[in-house]
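Up next, chain A:
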Amino acid sequence: MGITVSKTVYNQLKTQFGDAIGEYIETASPFIEVKSESIREVARFCKELGFDSLMCLSAVDTKGMKISSSPQENKTQKPAPPKEEIQVVYHLNSTFTRDKIALKVCLDRTSPRLPSVSSIWGVANWHEREAYDMFGVIFDGHPALSRILCPEDWEGWPLRKDYVFPERYHDVEHKRKPSGAEFLDGEKKQ
Partner candidate 1 sequence: MNEGRIEEFEDLLHSIRSTSTRLGESAVAMRLDLMLKWADWCISTSRLNSLWPFSFGLACCAIEMMATAASRFDMDRFGAGVFRASPRQADLMIVAGTVTYKMGERVRRLWHQMPEPKWVIAMGACATNGGPYDLNGYHVMKGVDLVVPVDVYAPGCPPRPESLLNALIKLQDNIRTGRDRQIRAAWERSRWSNNTLTTAPLTKDVQNN
Partner candidate 2 sequence: MSSFLQNYFVSFIAGLLNHQPLAWILYGIISGAVILGVLSAYGALAVYAERKIMAFMQCRLGPMEVGPEIELRIAGMKILPKGWYGLGVLIADGIKLLGKEDTVPAKADSLIFKLAPAIVFAATITSFVVIPFAPFFTPADIDAGILVILAASSIVAVGIVMGGYASNNKWSLYGAIRSVAQVVSYEVPMGLALLSVVMTTGSLALADIADNQSGWAWNWHAFSNVWLFIAAIIYIISSLAETNRTPFDIPEAEAELVAGYHTEYSGMRFALFMFAEYINMLLVSLIASVFFFGGYYSGIQWLDRYYFLGPFVLGAKALLLVIIMIWLRWTLPRFRVDQLMTLCWKAMLPLSIIAFVGAAAALFQTSLVFAIFWRFCILILLALFAFEVAKGIRTKSISRKATE
């Protein structure tokens, strides 16, 4: 059921938006590629189609991915690693027809930026903040884009594949060294 629905939705989107819609990729859960500039309009259109709830909004960093998760067009070729980019995936659900579709936006890894959909689905607000917190994806038009899970003064984007763990945070050592020698000594002396 899911696949046919996605296909019809894809066709509708393609006629509506033309070039802004990329490919339709068929996997276990198929998704539609969307150009980053027009994601807000596409999302609004999808909501009008009846996809009234955003189940999940996730960002993915494809750096270091061995084989692309989308199936290769040419099966004879050796599976190639995908482009290094940041993807933002929207999983939509319709509470009327019980259909699901997925939209995917691919972004440049150095400065990922795309319009926010928090005005369309309320839940996107926090999901986008989380994506910003974890990947540094900037959502234009978001009411309050700030870190949500990590503290305000945290450095780096933790879920990126090239994230280096901090040595210490505010003087608290991150890797716990063997328990302080002075601690044990002190106990013996007593």
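What we mean here is this: a contact is a pair of C-beta atoms (placed from the backbone, for glycine too) under 8 Å apart; a residue touches a chain by one contact, two chains touch by 3 or more; residues count from 1.
Candidates were picked such that all candidates are chains of the complex that A comes from, given by their letters.
Since this is a predicted model, take the numbers as computed values, not measurements.
Listed candidates 1 or 2 all sit in this complex, but the one touching chain A is 1. Chain A makes touch with candidate 1 in their complex at residues 149-154, 158, 163, 165-166, 169-176, 180, 182-183, 186-187, 190.
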